[in-house]
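All protein chains but one are shown at their positions in the complex.
Read from first to last, the chains carry the letters A, B and C; within each, the first residue is number 1.
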Amino acid sequence: MAIENKAPGKDVADDDLVNKFPLVARKYPGHRSRFSVAGVEFGGDLIPVFAGPNMVESRELIVETAKAVKGAGAQFLRGGAFKPLSFPYRSAKYNETREEGISWLQAAKEATGIAIITEVMEERFIPMVAEVADILQIGARNMQNYPFLTACAKTGKPIMLKRHFGASLRDWLGAAEYILVEGNEKLILCERGVVAPHTHRATSRFLLDLQVVPAAQEITHLPVVVDPSHATFWRPWVAPMALASVAAGADGIMIEVHPDPPNAAVDPLQPVDYAEFAGLMDRMDKVAHAVGRRVR
Amino acid sequence: MAIENKAPGKDVADDDLVNKFPLVARKYPGHRSRFSVAGVEFGGDLIPVFAGPNMVESRELIVETAKAVKGAGAQFLRGGAFKPLSFPYRSAKYNETREEGISWLQAAKEATGIAIITEVMEERFIPMVAEVADILQIGARNMQNYPFLTACAKTGKPIMLKRHFGASLRDWLGAAEYILVEGNEKLILCERGVVAPHTHRATSRFLLDLQVVPAAQEITHLPVVVDPSHATFWRPWVAPMALASVAAGADGIMIEVHPDPPNAAVDPLQPVDYAEFAGLMDRMDKVAHAVGRRVR
Amino acid sequence: MAIENKAPGKDVADDDLVNKFPLVARKYPGHRSRFSVAGVEFGGDLIPVFAGPNMVESRELIVETAKAVKGAGAQFLRGGAFKPLSFPYRSAKYNETREEGISWLQAAKEATGIAIITEVMEERFIPMVAEVADILQIGARNMQNYPFLTACAKTGKPIMLKRHFGASLRDWLGAAEYILVEGNEKLILCERGVVAPHTHRATSRFLLDLQVVPAAQEITHLPVVVDPSHATFWRPWVAPMALASVAAGADGIMIEVHPDPPNAAVDPLQPVDYAEFAGLMDRMDKVAHAVGRRVR
Partner (left out) sequence: MAIENKAPGKDVADDDLVNKFPLVARKYPGHRSRFSVAGVEFGGDLIPVFAGPNMVESRELIVETAKAVKGAGAQFLRGGAFKPLSFPYRSAKYNETREEGISWLQAAKEATGIAIITEVMEERFIPMVAEVADILQIGARNMQNYPFLTACAKTGKPIMLKRHFGASLRDWLGAAEYILVEGNEKLILCERGVVAPHTHRATSRFLLDLQVVPAAQEITHLPVVVDPSHATFWRPWVAPMALASVAAGADGIMIEVHPDPPNAAVDPLQPVDYAEFAGLMDRMDKVAHAVGRRVR
């Protein structure tokens, strides 16, 4: 049967399915992907840290934060320029910064030399984002948007794929396979909390799933990053969960950092400030050394 | 601040947010959207039934099934031509039919006059699908793909928005708002099962959430359809859950029907065959009458 | 090995385990337990209704409610005299009525002839409760308190075993087996909501699991009752979920009824009043007839 416009994915013989795939699977005991992004190695002893605000609110905020988190040892600046809310309204109280935000990330990179990870949410913006970002972040809500995964994969840029909060490990690895099958091997997974019956705060919807770290590493060779900020949605729990993530074997940590958390444009309950982040870097590094690794 | 490429959604004054929105919300007690699609009324006494195979496997299969389900009283033929799997492989055992499948749905429509609902999964295929479909189905995995929701909404075609299996009611209604805010008011919600701790079969991952029917209807005026086939993933539970959906106040029912369930190309444990479907239509109609409604 | 004080349960040969057990399982297609309690048949066409307040607050309240629910057609009066809260405090605002409450249930029975179901929570009170109750209710929190299950079973009284809100179907059937293995065959199961990620109200913790009705009936011959009041915790959802339960094949319905819901001593958001209950009985009966059954 002839199909004109191919679906995302790959035609394979049934035999190949058995012998060659999935690419996401470990092929031998201890098999781990190792690769470098902007000079930072993933999959080895280093546990890279991604830090920064939820939103790229302004040039000043992002450049200043870049300096602060780099000074504390973070390898990547994180920050979103594309941040649609659950309801489609933008007002004086909340707005995305989009292209401008991406240009401010570029400014932060130029000012400090820090590498950039930021989310891309639409195919038409991939080239613009890919020009500035060292890693393209694919958000939880797009995890099973397969044509989009394919389009991102085809840029050849390193990608971080966040787990959807309702996705099983199998769903997540299947989505990762859509990227790997395009020949893009610089792929990082990121756990950011799942829906669960009890999350312990009325303001929170997610439970950080640290059990998925050894569960994923048992099956896949890909690095597994943990984001405790979005999972816990509560500043006082971020540090204990970040330390726990390092101890559990996470291959990277993403932390939300803002100079003035109570006045963050979005989700003001979850970011840590510069001083708390610097202290947390020291504490994470101690735990990392205790398990034979390091965060800087 | 000037934004060149607008995000999906709408700029509003803070006052408007309080006074006019959300559009998805009931504005007075008993407020229900009522509209017709292909001559079938939604939001009234009728509980329309969408029936057909998971996949549009062949022209013969879909034309024959259209005749069978129409004969039993279904108002809509359902069937997917775009069906990416969780892993990106297509083999002799499983393949999408894509454009061809859409053309076969057109053939079924022409042969029987039945209205069509089918899923669209990529922006570039919207025009092609919209030409044949009476209702564009947006799948669970795309529920929070906002640019895609916006693009579908802009066609002006009636839309059915499936709830993501990890989505809260608020997430779902927020996604619906992305469609309503474009002026597209022929919008239908569809519950298809959620992730939950206990689903009662090793082969199943979802629990049908019937509590969401009154919960949604308490807040929104939109019709709420229930799909027990995908939720239960198990043929013997489809009929009891379909009857329960009707009794719970569902505004439509989607049932997977296949002439030869054990040989269905995908998910062979869940479809009912023609005879079981015809019997189920009779049973659903009896329950519908018991609650002052009807399914045909 | 000699064991002085036997554990709850039964010593069996491995062969017996394969051939005779579990007792809870259906032994042939369509196998259903049928038995009578106080002249009311379970497991047949009738879907008995248990109605009454959460708490037996006073003699007047329970006698009056008994008349009202019996008048509407309910076969059983429900009401708890033992109701410990999640925290161990009793104050002027909330108190159990215990022995007095049980005596008031007896008064309601004498005044109306209605059968009684009430919860027993401690082994030492079993004789006292068993003297008045036609069915001993074992609450969700005691579902896996096996010595207590055994003690209740040994009374020979009919028992209704509520599913714990975190229990799998297997857990629940295993607990039922502890009762059956004592030779007590008048056993009824009751679903009352489970913990799940999304329950749709901030005040509610449970999702009614109707999928468990066909799931349980596929495996066991025991009658399966549904309690939508405790599951939804919200009056407006009780009726739709009660109707759905009947349509799903439930073998009994438990409804919380109070003469003055806003002033109920506990959980005032969930009971229906007398008039709403009478109307609901009519509506349930119509749905029951639509599926070949009846509620009175």
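Keep this in mind: contacts are C-beta pairs under 8 Å (C-beta built on N, C-alpha and C of every residue); 3 or more make two chains touch, one makes a residue touch a chain.
All of these numbers come straight from a predicted model, not from anything done at the bench.
Asks: Please work out which displayed chains the absent chain touches and list them by label.
Replies: The chain that is not shown is in contact with A, B, C.
Asks: Using the definition of touch stated at the top, determine which of C:Ala108, C:Val129, C:Met160 or C:Val195 touches the missing chain.
Replies: C:Val195
Asks: Touching the left-out chain: which of A:Ala175, A:Ile188 or A:Val213?
Replies: A:Val213
Asks: From the listed residues A:Val120, A:Leu180, A:Ala196 or A:Ile255, report the one that touches the chain absent from this view.
Replies: Reading the full complex, the residue touching the unseen chain is A:Ala196.
Asks: If the hidden chain were put back, which residues of subunit C would touch it?
Replies: 1, 3-5, 7-14, 17, 21-22, 82, 84-93, 95-100, 121-122, 124-125, 141-142, 144-148, 164-168, 170-171, 174-175, 177-178, 181, 194-195, 197, 205
Asks: Counting contacts across the full complex, list the positions on subunit A that touch the omitted chain.
Replies: 166-169, 194-201, 207-215, 218, 231-232, 236-237, 240-241, 243-249, 283, 286-287, 289-291
Asks: Go through subunit B and note every residue touching the omitted chain.
Replies: So the residues of subunit B touching the missing chain come out as 166, 195-198, 202, 205.
Rule of thumb we're sticking to: only the chains that are shown with their structure count from here on.
Asks: Closest chain to the protein's overall Cα mean, using per-chain Cα means, please.
Replies: Given all protein C-alpha atoms shown, the central chain works out to be B.
Asks: Which chain is most remote from subunit A in terms of Cα centres?
Replies: Computed centres place C farthest from subunit A.
Asks: Taking each chain's centre as the mean position of its Cα atoms, how many Å separate subunit A from subunit B?
Replies: Chain centroid spacing, subunit A to subunit B, equals 32 Å.
Asks: Measure off the straight-line distance from the CA centroid of subunit A to the CA centroid of subunit C, and report it in whole Å.
Replies: 47
Asks: Could you tell me which residues belong to subunit C and also touch two or more other chains?
Replies: If we look for residues of subunit C contacting two or more partner chains, we find 166, 195-198.
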